[in-house]
Each structure stands twice: as structure tokens, then as C-alpha cells.
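Missing here: one protein chain of the complex. Every other protein chain is in place.
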Amino acid sequence: MENILKKAAWLNEAMPYMQKYHNKTVVVKYGGSAMLNEELKSSVMRDITLLSAIGINVVLVHGGGPEINSMLARLGKEAVFIDGLRYTDAETAEVVAMVLAGKVNKGLVALIHSNKGRAIGLCGVDAGMITAERIERETDLGFVGIVSEVDPACISMAIDRGYIPVVATIGADKSGQVYNINADTAAAAIAGAMQAEKFITMTDVAGVLADQSDESSLISEIKTEDVPELIARGVIAGGMIPKVESCVTAINEGLKEAAIIDGRIEHSILIELFSDRGNGTLLRKYHQLK
Amino acid sequence: MENILKKAAWLNEAMPYMQKYHNKTVVVKYGGSAMLNEELKSSVMRDITLLSAIGINVVLVHGGGPEINSMLARLGKEAVFIDGLRYTDAETAEVVAMVLAGKVNKGLVALIHSNKGRAIGLCGVDAGMITAERIERETDLGFVGIVSEVDPACISMAIDRGYIPVVATIGADKSGQVYNINADTAAAAIAGAMQAEKFITMTDVAGVLADQSDESSLISEIKTEDVPELIARGVIAGGMIPKVESCVTAINEGLKEAAIIDGRIEHSILIELFSDRGNGTLLRKYHQLK
Amino acid sequence: MENILKKAAWLNEAMPYMQKYHNKTVVVKYGGSAMLNEELKSSVMRDITLLSAIGINVVLVHGGGPEINSMLARLGKEAVFIDGLRYTDAETAEVVAMVLAGKVNKGLVALIHSNKGRAIGLCGVDAGMITAERIERETDLGFVGIVSEVDPACISMAIDRGYIPVVATIGADKSGQVYNINADTAAAAIAGAMQAEKFITMTDVAGVLADQSDESSLISEIKTEDVPELIARGVIAGGMIPKVESCVTAINEGLKEAAIIDGRIEHSILIELFSDRGNGTLLRKYHQLK
Amino acid sequence: MENILKKAAWLNEAMPYMQKYHNKTVVVKYGGSAMLNEELKSSVMRDITLLSAIGINVVLVHGGGPEINSMLARLGKEAVFIDGLRYTDAETAEVVAMVLAGKVNKGLVALIHSNKGRAIGLCGVDAGMITAERIERETDLGFVGIVSEVDPACISMAIDRGYIPVVATIGADKSGQVYNINADTAAAAIAGAMQAEKFITMTDVAGVLADQSDESSLISEIKTEDVPELIARGVIAGGMIPKVESCVTAINEGLKEAAIIDGRIEHSILIELFSDRGNGTLLRKYHQLK
Amino acid sequence: MENILKKAAWLNEAMPYMQKYHNKTVVVKYGGSAMLNEELKSSVMRDITLLSAIGINVVLVHGGGPEINSMLARLGKEAVFIDGLRYTDAETAEVVAMVLAGKVNKGLVALIHSNKGRAIGLCGVDAGMITAERIERETDLGFVGIVSEVDPACISMAIDRGYIPVVATIGADKSGQVYNINADTAAAAIAGAMQAEKFITMTDVAGVLADQSDESSLISEIKTEDVPELIARGVIAGGMIPKVESCVTAINEGLKEAAIIDGRIEHSILIELFSDRGNGTLLRKYHQLK
Partner (left out) sequence: MENILKKAAWLNEAMPYMQKYHNKTVVVKYGGSAMLNEELKSSVMRDITLLSAIGINVVLVHGGGPEINSMLARLGKEAVFIDGLRYTDAETAEVVAMVLAGKVNKGLVALIHSNKGRAIGLCGVDAGMITAERIERETDLGFVGIVSEVDPACISMAIDRGYIPVVATIGADKSGQVYNINADTAAAAIAGAMQAEKFITMTDVAGVLADQSDESSLISEIKTEDVPELIARGVIAGGMIPKVESCVTAINEGLKEAAIIDGRIEHSILIELFSDRGNGTLLRKYHQLK
């Protein structure tokens, strides 16, 4: 009994956050451990379903690197990376599309349905959602694209009807050629196009660390204006750079805040949304800081 | 941290119930200690606001006997009760209307707004919501009415626009004469007219007790078919009779379930809605029992 | 028969005015003799119902000073006025709210229903309609507020569904504390927020008089630009000042015209709306005068 | 001043009737003197505009025999009548269509607009509103049709947008051949298809008379069940038969009442709608009589 | 079989044009041989119906000079032309209205219905669509008007409900006086008011010819900026001047293109809309030319 009272009390604590996000859109870039660990994966899908059940519109955007690598390996294709980007020949592009939009995406949809949520799996090709352009580089990367335009109409349509949109980040150019697109970048572009209330991206670290060898050195808030200097000083480095940059993109497109959260923790999305403490590193514009 | 995880876990536990009631209507008859004790009152208003924030449509129906008595006393009018029903002369009817619709009702609305909820205070006179008829008895009761018709259009209108309807149970007859109406009866009639998902009425006991001297003898579920016998046997007695009868009315009007809950417990509405255990006594039709 | 023809003829005379106001909103500040005299009161409520029946949206805003005084007297509280404003302690504020929102307001609603109109009684606390702020003065007035913001959404909602909104002018601050607010000021603010077609305020004199001892000296039209000089010269004086100022406020908020009418005359609202002659004093901006 | 009060008083008298017909549809078959006399014509169009201005949806259905005769005469075609029905050869059918839908109809529309009303002129050919069938008789009548089906969708569309529909009663068969159709019959069929609140047809007598030589012998109400006997007894005779039959048709299609009114009286429609006394003869079903 | 394949192939050819015009509005000024020749007339009505059947919204605007002349002759009225414009006395104005709105207009509507299309016949008087003003000239032309304002609301209403609007170009001034209005001018004004995708006007020549004696000298595209010079040089002359000017008007009102097409050719509207080659002369702004 006492137990129940405690629970109810906490619901009350979370209320201001629920009011803040009610009928608002939150774009979550899902990936890393939270996607590889089956238990965490189930837990995240439950959390997403919960958010939908209380009237918060989550758009779940995902990549799927490990599953792609595993399928390429089974097909005898070697994954080639150039400057950290996957070299994508025509056959690889096809495998990427197939794994992301057919396996990972629909798998997440099914998982949400097993929690009695209602989801719809889309990819950037559907309804012309993501128009891609080939990345122009000295070293050709093949069919690796950047986002040239986002039309979020079909995502909004799904939300209007009460479905949770699950989005695989492939896109096509005008000719119909499909491209592999970085999921962080695509998610941020979608968040911007939808003028979401918040953009959240999941990582496998605690957030941006002042000292990368010390998880307790978490920087809990960064002004987007300070990002270039933090990169120059090496505080933001390696795989954290594209994460931070996707957040900066979302904020430059008009969002109030973006967060890099620790996907290794269970319920990390709920913690980020429903507590003052948050989780990981929050990015905002200077003048928006408290 | 551990604390946060526990909280998130419980949200997950509550999810199936949140899904069950999402975008559904729950009519709550509010009264008793939960209305007299200022702390409990604040707590209930927060809970109601919370339910609204997560997309559950609560209709809060209230009486206000003690406040009426206190105002009558200050005005030098003695409260006269005949068979447990207040004798209501013209002046008393006016005081009842004024206290319920002007003081109690708008006070609850203001309290909800202080929690950043959005409420609208209505009474049975508004939009012709409750048409009353004078009770015909041997001993005249004055302007004490019974509900002859409910038009819930203005309650639905409020819900459609996202307001929490707070309803004071006075009604008027065709000539415009205002009547004092029993709040339990009116609340049940409203629940029926709205085809609500659930009707909840708050009391100051644990629920229906097998042995009224022993709160641990709570009967947690009653088939409406068994009510007459339970009354005959004296298990349901005194003030519990109208409570149970209002639940039976609601179920006969088509509701799936109605609950008599213990308003002395904090968060009793949340407990009733969001846990399997529930709270107090649940009434259902025979064939609907598990 | 001749009689009927005369009547039909007049309906035709009134047609251009009916066309002018069809589906438009007219905010009426109701008060004075028209509220105290039971016959006039019934007559005004019939007129309001008539306007609704022919497709003109009236918002009826009322005060209720005499009823408040009478209730305070019965409760043994002495009414204290400072500079013509009621000193309002916490208990008085509660009585004001109760009498206005519970007695006067719902009484008017019931009266409209007895004419087969459909009305809904609201106060400034409902749906956060009127946000009030404490008046800052050297001599503290207690809980006397000024309007800091009007959100007319719930009034519009009522109109959209065909209800006549009847509004009691109390408001609450962000903390939920209820304030007594001047009804003329509140009515003008509501008219402005709704961008009404016209604002009408009822008085107990013929209108603005050039010579206050001579009712035949009525000034039938005043340019808002000339108001300051008329006050300086003492033509507009005493209780007429806040009346005129509420009209100026409404016009400054964008209304085309505002009228101070003689509430002692039966059907004064119909006369103002449906004849060229009008009634009392009309206020318009200079460049809008014929 | 006294004058104005009288006028306002009468508006109040008319209110219950205005409430009765607000947002309801009244189909008026317009014809006879009210159409030939220019002053009466202007007056009727003003009355129709007035009804629209106060939220009553009038559908004005008209014939135009005299104008047709005059045009046929000018074109050197002789009007031929067989059993009171115009023999209509192909050329005559064309003239009928042209005069009704082009001259009379659009003339009425223009007249309504000169009163600042908003009307739209339609004929039975538009949107397939009236499907006609050739009358099968021993003596061929040419292109004289009966109504085989009414699709009132385009009339409803006009009403929904606030236009007064003015309808010329020609119709076409499936092949596109245009037919001359009796206006009373067509108007009654339209009233039935729209489930109008009332059907009114204008004549040049006081109504159904017990003694046709005595206008004071007006029968003010007839039960439709009694019509056959009244025809058999010769009380309903001559041109009154199709009038009464159109009323019976409308009532059989589900209308509550139909009235034959005296179009020679100014404002006869207003008198019929807005006074208890009515005008002419009212037809209702037996069980609907008071 | 081979035949069917060819047909299907062509549908595919036409697809980009169908996509271009899907759910868009095209205003067609219909007249000349296409209106006089019964076979062409049937064919045009079929084409219009076809366009409607595939989701292209055609507004058919028509004149009817020859039919007017013929009716005036039959009525013994001589047609008088001043500078190519019909002198229109009151009686003539009436005949014009009657023939255009009653005979020609409803005849076209019936023809569309015989193709199972759904049309509605309107004229400029309906719903105040075309407000006309008397042309002021030294030599009085009687009731010949120019368009002073177009309110396309009733045309849009018809389109929204899936009807093909057929419009006769008469208009009325504020007093209700009906005017004869040039159909090209009116059609262009309607196209402008509706912000149509395209304006098409039908003539009895191949288009604008460089050498008027040589139909092979067709100028297939003209920049509106070059029109004054082409008129000065006599390339655009005679009856072609008002045609070209109506196109210029439409383009100045914001349309992307306007075309003068050869109405003597069967299916000329389809050819213009569904092939790259087009038909006749296309007018566009300089900077819009390929």
C-alpha cells in the first residue's frame, strides 16, 4: 500500500513535465546499446509506447549499423569504411535499405505492437520524405547521401491518426536512386522540419565529458555558441562530434533544446523527459539558458 | 539515480491502465473528507490535473453539504433534515445554488488552474444540463429535486476543447426554478448520459464492508445482481445505500464498471485507475465479472 | 389584421440592422436598474434570447453590487468603499465570487432558459478567461484586481455551439487567488479580445448629458478623441467616467463603436441595435463618424 | 419613442416563432398576384431576405405562367391548354425553360440582392436536381413532365453557405430533354426531399373556403385525412385541388405542416410564420392536430 | 488488341499533363463555332465532362451572341452595334439575360448531364458573383457593363462539391440592374479571381497569325510584354485584340499562362491541356518563358 502511494506521488512529481510535452512532438534518434541489447530494446519500445499512451508524440528515428554489417558479412560483402563513413556500392545500398527499412524498422514496429502500442514503419523513400543528394568528396563514397530536403507530411499524418512513426533513414534522389544517410543527421533534419519540442539522441556514454576518461565529469549543459571552441579544444571529439552537430542543427532549425542521453541506462528517455535532473548533456542557445 | 529508475519502472507498470483510459471519460463524484481536508483537496485536484495531462477525460462532479451548512448557519438559517434529505425552502435553495455553483465549484476550478490545468465550472442549470423534477413525497421536502433528464452536450463541449469540466449538482425545472439534487445520483446520471468508461464515487470508508466494524472485511467486488440481497441482509446499509445505488444506476445505463473508493487515502483515484488492486469496492454486472 | 401588417412592416424596417449584426458578436455590460427591477430584468433576458434566436451572438457580462452588499450585510460584514472602490478582504472576495458566479450568474442563465434560450454561465476564473492583478495603490484595496489578460476561448466555444455566454467578472491571478474586478472594465476587455462588432454598457441615466440636470441635453455621439476634454470640462463626471472609459478602451482595442444606453427603458438593447435613432450616447473614433 | 417600444414589444411576441424556425428550412411556393404585382413582389423578396437575415432558411420555388404566356405571345406562339395543363411542344419547352430559369429566376435573385440578401438561382436541371418523366395521358401533352426524383444536394449546398436558393421548376429526363413541370408539385417534392420544417404555397384567395362565395368562411385548419371527402363534397375544387394536393404530398413525405396562404396580403409569409393566428388554411395530419 | 495498347500508351504520354492539372482549376471561355456547331458542342461538353471525371476542375464561361441575335430578331428587335459593341436598351438587356442564363446556360448543363457529368448553371447575378458598372462612353451603349468586381465564392462552392460550374456572363450593379458583359473579359476576371492554373479562350482561327492570310504563320507563343507592339504593328488586330487582352488580364492577375485555341478543331481543349505541342497561341510573362 505504502508502495502504491509512493508511486502515485511520483506521478505527481512528473506532472509538470507531462503537461509540458502533452500533444507535443519529440524526435528520438535511437541507436547504440539500446538497440543491440534485447532487454534494453524492449524497454525502450515500452517507454515509447508509454509516451504515446499519455499523449506525447514520439517520432522514433533509427539507424542500424551492426545489423547491416552482419547481413553484409553473411552475404560475403566486406564493409569498407572511408573516414568513418561506409563506402556504399549499389549492392550495399540495396542491402542497407533492405535491412533498415525491412528488418530493423518493421521489427521495432512489431515490438511496439506487442506492447499494445500502434506504430507505422516508414523510411525516407516513403512519400518523398527525405530527398537525398550524393555526398561530393575527393574520395568517392558511392551511394552515401546527405539530406537535401525533408517533407514531414507523412510523419505528421501518422501522428494525427495516433500512430507512432518509426523512421528508417534511407532517402532517394529525384531519379529514385536510394542512398544510405547518417541517422543522426536525418533525425535532426526531421526534428527541424517538424518544429519538434525536443530532439533526443542516444549514445553509449554518459554525455559530453570534460575528461573523457572520467564519466563523472559530465557537462550537463552546453550553449550551442560554445560548441566550436569545445571541438577545437578536443572536449567534443570522435564519434561525439556528429552527435553534437546533429543537436546544433536541430537547434539552428528552431528547436528549443536537444539532448544527448546515455542509452545504456534503462528508461533514459523517460528520465530525460520527466525529471529536472535530465540525463546526459543538454544543448540550448545561449539566450535560452536559465 | 536508483530512485529515478524505480519511478520509471512504475510508469511502465501503469501503462496498460493508461492505455485503457486514454481518450476515455471517467466521471468522479467528489466529496467527503477528500473535499474537507485542504491537503487532500489539493492532492485530488493535482491528480485530476495529472489525468487530464495524460489524456484521460475526467468529469469532476461535486456536492458540498458542509459548506452549505456553514453558510446557512452564518445566515442564521437552521438546516432541517427529513429522512436524511435536506428540507429546502426557497431561500435555502438559493443558498445551495450560490454555495455550490459559486463558491465550491469555482474554488475547485481555481485550484486546478493553480496546477496549470484548464478547467471550466458548470452547474446543472447551464445549457439545460440537468432537468430536475420536484420529489413527490408525503412529507414535502421543498425544492429538492430528482434528475428527470441529462443533456451532457456542454460537458462534451468542454472535453472536446481540452477543459476539465467541474460540475455542481443543482438543476432547474422547465420554469427555471432551481432545485437541490443529490450529487451521487446526478453524477451517476451524467456518467450514464456520457457513456463514460467508468464511474467512481468517493466515500469516507474503505468501501463496502462485510462487517462494518472491521475495515479489513472489505468486499472488493460486487455483482449488481446481488445488491438487493446485500441491502436486505444489512451488509449495504445507511449512507452506503445511495452510493451503491448510484453505481448500479450507472451500470444499468451501460457503463462497464463503477467503483466506491476510499477518499481518505491520498491519490485514491490514481490507485483505482492505475493498479490492478484498485481500491474500495468495484461493481460490475454478473456476466462481466472475470 | 391591420395590427399584424404594422408589425410585419416594422420587422422590415429593422432588417438592415439585423443583417448588420447577423452572426456578429455584441458584448453587453448589464447592470443598474435593468438588473434590480425584476420586470426589466425579465425583459432584458427575453431580448437577449431574442437576439440569439435571430442569429446575433450576445455576450452578457454582469456585475452585481447590490446583491453583494445585501449578502455582506446578512453575513454581518460592513461594506467599506475607498475612492468608490470596494475594499475587499479575503472573506469579502469569497462572498463576491459566490454571489456573482453562483447567485446572479446562474440566476440569469435560468431566466434565459425559462425563455427557451440556451445559456451557459461562466466567470473569469473558468478556463483562465480573466487573469487578474492586484491593484497597486497607496491605500491597499485588498483583493481588488485589474484585468491583465483576457483569453476569450471559452466564450467563443460557447458561441460556436449556440449558447449565450453569461459572464461574471471575477478573475484569478496565477496563484489561484480570486479578485473582485470592475465589470465595465472587464466587459470592455472581453469585447476587445473578441473583436466584437459592438460594445454596449447599460446605465441609469439617458446617456452623457451636456447639462446633467437636464435629460433632454443628451449628447448622442462623442468622438473618443474628445473624451479627455469633456472630462476636463466636467461634462463627463462621476460614475459616468468609468463607463465612458470602458467604451474608449473597447474602441482602442479595435471595435468600431460602443454605446452607453439607458437601461431604465424597456427593450433598450433592441432599440440600440435595431433603429437608426439608437439610444443614449454612441462613441466612435473621429474618422469613423459620418 | 412610444412607437419604438411598441415595435420592440412585438419582436418579443414573435420570438417563440423565430426560435421554432431558427436554422430550419421552409419551402415557399411563390406565385399568383404576389408575383405579378410589382409592389407585392418587392415586398415578398424583402420578407424572404429578412427571414434569411434572422437565420431561417427559405427555399423559394417559383413558376411563371403569365410571363411564359406573354413571351409565347410575343413570339407568335399560341398557348394551348388541355385539361388545364399547357400543351408543350419542343419550342414551347425551350421558351418555358428560358423564361423561368433565365428571366423570372434571375430577376428574383437580383431583387433579393438589391435588399442586400445573398441568393443563388437554380433550376431543376442544375446538378440533376429534378429528374422528370413525361406525363403519360391519352391526349399527349408534349413535354410536360412529372417529378420522378428529387436530389436536393445543390439546394442544401446553397443553404450551407448562407445563400437563399431560388428554384425554377423545370426538370430534365435522363436524355437531357427539358420538361415543363407544375410548380406546386415540384415545390412539394422539394420540401419532402429536404424534410423541411414547413411548406407554404401562395394563392390568390383567402385559403380553403367553406362557401366559395364568402371569404369569411375560411377553414383555418384541415386534417389531411379529410381531404378526399372535402374534394368529393366540392368544398375543395378547381385550382384549389392541386394546391391542397401539393400540401398533402408534402405532409405524406414527412413534414409536420403545410399552409395555403393568401398571397394578396402584404407580408403574408411573415404573418404565417410569426403569429399564432397564421393566415389561410393549415394542413396537418389528424394525430398532429392540437 | 494492338489498338488498345496504343491507346494505353497514349494515356501514359498524357500523364505528366494530368498530374500538372490534377485538382487544379482551368477557366475556359467557350464560344464561336464550338458553340454553334452541334457536333462540336457535344464534343466539347464531353471533353469538359472527361476533365471533371479525372479530377481537373473546369469552369466553363460562355457568351451567346448568335442566340441572342436570333431571339431579338424573332421578337422584332433589331440588333444595333456601336464600335462593335451591342447597344443594349432595357428590353434588350432582359432578352440577353434570359437567353444566356436561361437557354444557353441551362442547355449546356443538360448536355453535360447527358454525359453523366454533374454541372450547375450560374450567372454573374447569382450570389453577387459579377458586380457590373455601366460603361461610360461618349456614345451611350445602354446597359453594357464592365466588371468592377468578381466574387468567385459560389463557383468555388460548386467545385468543392464536385459540380462543373457553367457561367453565363451577365452581371448586376448595386441596384440590381442587369448588364450585358463581354464574355472574354468576364472569363478572364473570373480566372484571375480564382487564381486558376490556366485560362483558355476559344476562337475560330488557328491563333495569333503573323500573316493573317496564312494559317501556317501561327505564332505559338507570345510574351505579354510584347503585346502592345504587336497591336501597334497590326499583327494582333480586329476581334483578336479583346481575346489577347483578356489573356493579358488573366496573366496580370497572377496566372502562369493563358491560351487562345482553335475551337474549330475537335478536342481542342484536350489537345491544349494534354500535349506539349498545345494548340493556338500561348501567352506568358517574359520571365516565365522557357
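Note that the chains take the letters A, B, C, D and E in the order they are written out, and that residue 1 is the start of every chain.
Simple rule for what comes next: a contact is a pair of C-beta atoms (placed from the backbone, for glycine too) under 8 Å apart; a residue touches a chain by one contact, two chains touch by 3 or more.
Quick caveat, the model's predicted, so the values are computed rather than measured.
For the chain that is not shown, the touched chains among those present are A, E, taking the whole complex. Check E:12, E:139 or E:175 against the missing chain and you find that the one touching it is E:12. Considering the whole complex, the residue from A:41, A:106 or A:264 that touches the absent chain is A:106. Residue in contact with the omitted chain (choice from A:94, A:204 or A:229): A:94. Note on the undisplayed chain: of the listed residues A:58, A:125 or A:283, the one touching it is A:125. In the full complex, chain E makes contact with the omitted chain through residues 4-5, 7-16, 18-19, 22, 43, 46-47, 49-50, 53-55, 115-116, 265-267, 270-271, 274-275, 277.
Seen from chain A, the chain kept out of the figure touches residues 74-75, 94, 97-103, 105-106, 109-111, 113-114, 118-123, 125-128, 153-154, 157-158, 161, 163, 170, 172, 174-178.
Here is the rule we go by: only the chains that are shown with their structure count from here on.
The central chain of the assembly on a C-alpha centroid basis is C.
Note: centroid distance chain C to chain D, computed from Cα atoms, is 44 Å.
Inter-chain centre distance (chain D to chain E, centres taken as mean C-alpha positions): 36 Å. Counting partners per residue, chain A has no residue that reaches two or more other chains. Under the stated contact rule, the graph of chain-to-chain touches is a line, running from one end chain to the other without closing.
Pairs of chains meeting the touch criterion: A-B, B-C, C-D, D-E.
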